[in-house]
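Here the complex is missing a single protein chain, while all its other protein chains stay put.
Coming up: chain A.
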Amino acid sequence: CYFIIFSFQQRIEIHKLRQGDNLILGFSIGGGIDQDPTQNPFSEDKTDKGIYVTRVTEGGPAEVAGLQIGDKIMQVNGWDMTMVTHDQARKRLTKRNEEVVRLLVTRQSLQKAVQQSMMS
């Protein structure tokens, strides 16, 4: 009985929702090259200083688009997010003149492959 862990990349397109004066995406990010990577619960490698999704609001645009908690954001609209500070990441996501953001995310999937094959 063993698990196979693999990660795959997914492209997610989120349409921002207008709330008053702001455009919101409906999730929270954590991480960045100026933050402490050992505190990140979602990363596999505790030296990974990338940007991770820490929370997804229910019914928000991010959930609708298929973003999940624990995803690591690799690119936003073509901009690299693996070596940015926390504030830079926030700014890239919340540009006022962009209504759509296209994210490239990496997700770890824990596949209980062997169990399934054992059951079948």
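What to note about this one:
Everything below uses one rule, namely that a residue touches a chain if its C-beta (ideal position, glycine included) is under 8 Å from a C-beta of that chain, and two chains touch if they have at least 3 such contacts; residues count from 1.
Note that contacts and distances are computed from a predicted model.
One chain of the assembly is not displayed; among "Cullin family profile domain-containing protein", "3-methyl-2-oxobutanoate dehydrogenase (2-methylpropanoyl-transferring)", "Large ribosomal subunit protein uL4m" or "VANG1 protein", its UniProt protein name is "VANG1 protein". Interface with the hidden chain, as seen from chain A, comprises residues 24-25, 27-31, 35-36, 39-40, 54-55, 57, 86, 90, 93-94.
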